[in-house]
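With one protein chain removed, the remaining protein chains of the complex are shown where they sit.
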Amino acid sequence: MQFLTRKNGIYTIATLLTYALLQGLNSAGLLSNYVLFIVMVGLTNAILTVSLNVITGFTGQFSLGHAGFMAIGAYVSAMFSKLIFDIGPATPFAMREPTFLASLLAGALAAALAAYLIGIPTLRLKGDYLAIATLGFNQVVIVLFNNLDFVGGPRGFTAIPKLTNFTWVTLLTVGSVLVMRNFVWSIYGSQCVAIREDEVAAESLGVNTARYKNLAFTLASFFAGLAGGLLAHLLQLAHPSQFTFLKSIDILLMLVVGGMASIPGSIIAAIALTILPEVLRFSQDLRLVIYPVILIIFVLYNPLPRIKHITDQVWRRARTALADGNGR
Amino acid sequence: MGDSAIPLLEIQELNKSFGGLQAVKGASLALREGNLVGLIGPNGAGKTTVFNLISGIYRPTEGSIQFCGEEITGLKSHQVAARGIARTFQNIRLFKELTVLENVRIAHHPYAGYSLLDSVVRTRKFRWGEKRLAEEARELLATFGLQDRAGEVARNLPYGEQRKLEIARALAMQPRLLLLDEPAAGMNPQEIESLMQLIELVKERFHLTILLIEHQMRVVMGICQSILVMDFGEIIARGSPHEIQRDPRVIEAYLGRQAGQHAAAN
Partner (left out) sequence: MEQLLSQLINGIQVGTIYALIALGYTMVYGIIKLINFAHGDLIMIGSYVAYLSIVYLAVPFPVASLLAMLVCGLGGVLMDRIAYKPLRNQPRLYALVTAMGVSLFLENGARTLPFIGPGFRRFPDVITTQNYAVTPNVVVTNIQVFNIVVAVVLMAILQYVIKRTKIGMAMRAVSQDSDAARLMGINVDFVIAVTFAIGGILAGAAGILMSVAYPRLSPYMGIVPGLKAFVAAVFGGIGNIPGAMVGGLIMGIVETFATAAYSQVAEGIFFVVLIAVLLFRPTGLLGEPTAEKV
C-alpha cells in the first residue's frame, strides 16, 4: 500500500509537526485551551466542508441540509456514549477510548443510513428543488430532536462526556479527508464528476447516476455525522439550534470560499472562517458586520484562486530548483 | 463474426408521442451485425428521437426494442449502455471542464478492475487499475489522433476534434452497437473525408455495427451500406444508397411534392 508520494509525504510531515507543536505548547501551558478548542472546531468544520464538497463540488448536487446529518451524528453518538455505554469520569482508559470510537461510528452510520434513505427519493430532484428538499429535511430533523424528550428536547442533550481531544480530532480529520480524497480521485469519484458535468452524457456511458449520487451523498453524510459526534463530545452539548439550516449555509459558505472541488481549499477555508470570527472578537458587535463584508469581498474579488496560483508558482519553482539540485 | 441469424438490433412498431405531438410513428427496423446503416431525413423527422428511444432516454409510447435478442424496451440509459450500445449526441455532450484523457477514461469505467475499497485504501490493485485505465485511454486517443491533446481541457478543442473525442469516448465503452448522431455536422470537406475514413477504420478494428444519422449526403452515400429514410416520424423508405437516391418519396420529403412527382415520372 504505497501512498507516500513526495507531495503526500510533505503534507503528512507538515500535519504531524503542526499537531506536535500545538499539542506540545498546550501541554506546556503556553497555548491556551481555548485556542486548541478553536482549532478543534475548525477541524470539524473542515470535515464538514470537505464532505459537502463531495456532494456539491464533485457530484454537483446542491444540498442545503448537511447540518441535519451532523445533528443525527451528534445525537446518536451521544445516545451511545451516555445512555448505552454510560461512559463517565470513572471509566478506565482502556474502556473509554474504544467505546468513544464506537459511539462516533454509531452516529456516523446513523447519519449515513438517513442519507441513504432520504437520498433515494430526493436525489431525483434537480438544482434548487433539491436544495429546498434537503433544507426541508434539515428542518424536519431539528423539529424531531426538539420534540424527543429522552434526548433533552428543547433543552438539548446535555452532560455529554467530554471525550473529544486534540489527538482524536486530528486523527479523525486526517483519516476522513484521506478517505474522501481517495474516493474522489478514483474511477468512482470520476463517475460522480461526470454526473456533475453532464448527467445525460454520463448515463449514456453506463454511469448509474442515481446510484452514484446516492453513494456520494451517503459517504459525505457519514462524515458529517462523524463531525457532529466529535463536536457533541467536545461541547458536551447537542442542541437543535446548533444544526439549523443556518449551519448548513455556513458550511456552504466555507465550501464556496475555499473553491468548489478543491479539497485543500475546503480545509483552509473551514479553518480560516472558524478562526476569523474569533480574531475579530476584539471588535465585539462590529465583527458580525465585518465578517460578512470580508466574505463578500472574498467572493467578489476572488483572491483565493489568485493565492493558489501564486503558491503553485512558488511550488513549481521550488521543485524545479530541487530537481536541478539533484542533478536530474 | 457473430450469429448473423438474429439481428443485432430490432425495433417493432415504435411509437413516441409528446403530448399531442407524435414524434415517431410505427418505426420498425432490423440491424444485422457488422452493418453500417444510415438514417436520414429532413429536420424534425424524428431521427434523434429514435436514437433517444433506443438508448433509453425516452420510453416508447408503444412498440418494442430488442438488442442481441434481449428485450431492452423501457430500460434506463445506463442499463442500455451496459448492454453494449454507445452513442454520440447531436449537440456534443462532452465533459467540457475535464481533460481529453479524463473524458475517455471515465467511459472506460466498467474495465477499471478495482473496487471502492481498493480506492479508499489505495491498494496495488488500485494503482494497477488506474495505470491500465490511463494506458487504454491513451491507446484509444492515439487511434483518433488525439493523443497529443490528452491533457487539454475538452472545451478548448477545435470543433472537429471535439466531435472525434465524443466518438472516442463512446468507443471506450467497448460497445457492439454505435449510434452516431450527425458526427459530420459543422465540419469542412477535409475533416469530413478524414471522418469517413476514421469511421470505416474504427468499424473494422472494433467489430462495430453502426447506425448513423447524417445530413451530409457525401458521408451517407459514401460509407453506408444501406439507408433508412424518415419523414414526419415514419420510415418512408429503405434500401441501398443507389435505390434511395432515386426513390420519389425520398425526393419529395427533401425537395417537395413537385420534385417527387417529377422524379416518379422519370
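We just call them A and B in the order they show up, numbering each chain from 1.
Just so it is clear, a contact is a pair of C-beta atoms (placed from the backbone, for glycine too) under 8 Å apart; a residue touches a chain by one contact, two chains touch by 3 or more.
Since this is a predicted model, take the numbers as computed values, not measurements.
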Of the residues A:14, A:117, A:140 or A:279, which one touches the chain left out of the display? A:140
Of A:45, A:103 or A:122, which sits in contact with the chain we cannot see? A:122
Selected residue (touches chain absent from view) among B:52, B:119, B:162 or B:209: B:52
Positions on subunit B contacted by the hidden chain, ascending: 48, 52, 57, 89, 91
Determine and list the subunit A residues touching the chain excluded from the picture. 121-122, 124-126, 128-129, 131-133, 135-137, 139-140, 143-144, 146-147, 200, 245, 249, 252-253, 256-257, 260, 285-286, 288-289, 291-293, 295-296, 299-300
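Methods note: only the chains that are shown with their structure count from here on.
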Could you please state the distance in Å, as a whole number, between where the Cα atoms of subunit A are centred and where those of subunit B are centred? 43
Complex contact set, residues of subunit B against subunit A: 55-57, 76-78, 81-82, 86-87, 89, 93-98, 102, 105-107, 109-110, 112, 114, 116, 119-124, 126-127, 129-130, 133, 169-170, 173
What part of subunit A is in contact with subunit B in the complex they form? 1-3, 179, 182-183, 186-191, 193-194, 197-198, 200-209
